[in-house]
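The following block contains the structure, expressed as structure tokens.
In this view, the complex is presented without one of its protein chains, the others remaining in place.
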């Protein structure tokens, strides 16, 4: 079988790098072109020297006539606003699109506007007619739709950790939706590649902080997805934190258990819901989990606990924000869209220590 | 004025080291003796070379006849179970006692037994007759009692961060007690000095985890203190996490706001309650906080937020676990017990970066 | 082709874990048995949860009759002294042996005794008759011998970084052997899995130190190998340091250049010597290097510089101590011993960031 041809737009950022790490030896896909606005003309392995010998393609400007364009799929590993501008011309050529940003996570322009407001973007969506066909790229919820679409909005990293940690509980009506609190801690790689005072090494060293208390943009897609699952409007409290490690999101999720629900029912609900999922691992209270168990891999590990004194469900959700939270999900979506086995190119355990 | 003489028992651990860092140039106190079971005969500055020239006292065994014993106060910088065994003989000689462990945080032997059970200790308290006179060493709540007692149970590090973050809200009845959730993140120094697989550098690197979900022992003193403040029994959900930094506890505290309470009332309640407190800093939503602002100092910084969508109070509480969470509190308690100005020896800003 | 069967002895340590990470999807080899003294009966993925689903074999005690023993090759991922005791019985059964320790790095029992003295081992070698056939497992120097032997002594991590950084310079007589200084910095993972006060997270945080100044055991194998290359006895100064990162050895190597030698000759010597090497990358002065470029991969990156003011060659050598410095070299040696392509199972770029 001939490999499909993949183009990566925004190839110079961590999201592009992550995709290359996964695709350089993918059994059914090969990287054919790298496109970005910065560092054009340079080999990607100049920017990311660990890729030397694995991927040495040059970065082409978006309008470079020499850049190959006959892809089967393009990854928009770009910030908000880019995909909505340029996706139409790729789609027109029958090229599938997977976008990392919030541009295609919502089917409704009005809902998108609420999201846009949270990130300080005051323009309407540039391609609203595409939204109805866009699928939210969380395979565990929308596998069938991903298979049928040509446009996927890859989910936000925090959102992946929250949604996967909550869906079975809501599906099985184990908890009361208004009680949900998600307390998320992320490593610094989520900040992306561009330097800033907040992520300057000395300033961040030995330091942790909460931020965007009650205002983070990912909460909207979490609520949207969970509302669908719960069959009622879910509004939740979400607090992101940055801690000084590199890869990993740990989200501690709290919900008030319905009368009579204990750990046994919780375990069953999660095990049943995820029983066929390749990248979900469900653990009961006795097995302590850590983000190091998923570092570098596409897994989401869920650690289920019940606080009997207060009747709370406490789910601790662990992902690598750059893999299951970004490039890994994108590759998983690509696999589904093309009918490959879902784990192709993704079956690696990461590194320890 | 002659300086009071301080003895430190359990001097070889981080809690002893922290006390020495604060007391070596205290205006009214001097360290007269260091006592421990391990490393006897060695200078403390052999164990902690940064102290060389600041404190070079030898470590004496508890039964060493040459060790000075005529202290005015002893710090038990020891694990659970030591203070309750040995405090009586110091108190008999009219020497004040400040104990770092849970041994004297409770006035009631039965309540203590609940605590003991959580730390896997199945013996009854060794000196139950002392408990009624023991004062919980949180000056912001018990200053008057600390002034009058000769026996202080220094609070747990997590407990300090939770209690200080919640008291004004409960005092002013801003939140519903059953809704309280404390999500705490601690640096690794809380693990103390002894190596373990969990705190082995390679194993901990780039890793974070929750632990003792619903089972941490500090929750009991938090509930006890908050119940006193609230005038009703408070039971709360508490989840500790370890993140790979050295110093700092950040606790994110959630509570359901009473009808009609907004950020203005929250700000006022906290500002009024803490207006005369030397070591509390209260910040409104607009000023992002970080544990690096309190690293190395005795301050507790509270960042107040309201999530209007969900009606939640979100208080982010920041301390240095080894200072306000341990040795700093102990010195603050000592200052109060002896009538010194409360900040003596404690007015340092820490280091940045 | 049927895959060869690999057994790993000492499977519970980082060296065993590293081998499993590389072998779990090796095209020509499969892990058939894990043997260790500790944690017997437990699945390896209980100790290293990131391996769950990739390798879940149980750990068998060395004398466990149920443990499969019909391997084609065994890895002794064990500390000094184990391989020399137990290798004979595997070799007798015609099973190849790759030993991670210093047990088989020397062909001469007397030379071995010098090594043993440095690690505080005062017993003679347990299987001295095996030493003549043992090959020092650095493919870049001994590929032909590795191909023909059944017993490989895998090199020390520091030694790999020093030898690869120096061989071309000595081969081409660019520098004066007595002038050589190797200043090595290693991450903490080299400490292995067992906790110790020196590698306790809080004690190691924000701290770096030199150790074993002039006394590290790896210097002997460096001198032995370099003496062979130089055709004269090489004695060098070597100082190891520990810095608080996880993976990586950076060794800065200094040597006095022979009259008239400049960067051009240096570049040529290295490029020629390593021109067919899969895992060596040679860089000139203009391209700054970092250990992050080799983290997680089997590469050794050499950064060549000349200090014209002082006539010094300055080679900066970068490896991942757990891959090229340990398990990666072992797998590379295995590939050679069995006639596989040398990079089988090893062609991964690592992770960034």
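Order as written gives the chain letters A, B and C; numbering starts at 1 within each chain.
Everything below uses one rule, namely that a residue touches a chain if its C-beta (ideal position, glycine included) is under 8 Å from a C-beta of that chain, and two chains touch if they have at least 3 such contacts.
Note that the structure is a prediction, hence the values are computed from the model and not measured.
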Given that one chain is not shown, which residue among B:79, B:178 or B:350 touches it?
B:350
Pick out which of C:145, C:183 or C:342 touches the chain that's been left out of the picture.
C:183
Can you work out which residue in C:121, C:171 or C:241 touches the chain that's missing from view?
C:241
Under the stated touch rule, tell me which residues of subunit A contact the chain that is not displayed.
14, 188-189, 191, 193-197, 199-206, 244-246
Listed in rising order, the subunit B residues that touch the chain left out are 14, 17, 21, 24-25, 48-54, 189, 205-206, 246-247, 281, 289-290, 292-297, 301, 347-353
Across the whole complex, list the residues on subunit C that are touched by the chain not included here.
178, 181, 183, 185, 187, 202-203, 205-211, 213-214, 235-237, 239, 241, 243-248, 250, 252, 254, 285, 288-292, 295, 303, 305-310, 312, 314, 316, 353
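Quick note on the criterion: only the chains that are shown with their structure count from here on.
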Geometric centre distance via CA averages, subunit C-subunit B, whole Å
46
Subunit A and subunit B, separation of their C-alpha mean positions in angstrom:
39
Express in whole angstrom the distance between the two chain centres, defined as the mean CA positions of subunit A and subunit C.
37
Multi-chain contact residues (two or more partners), subunit C:
14, 189, 205-206, 246
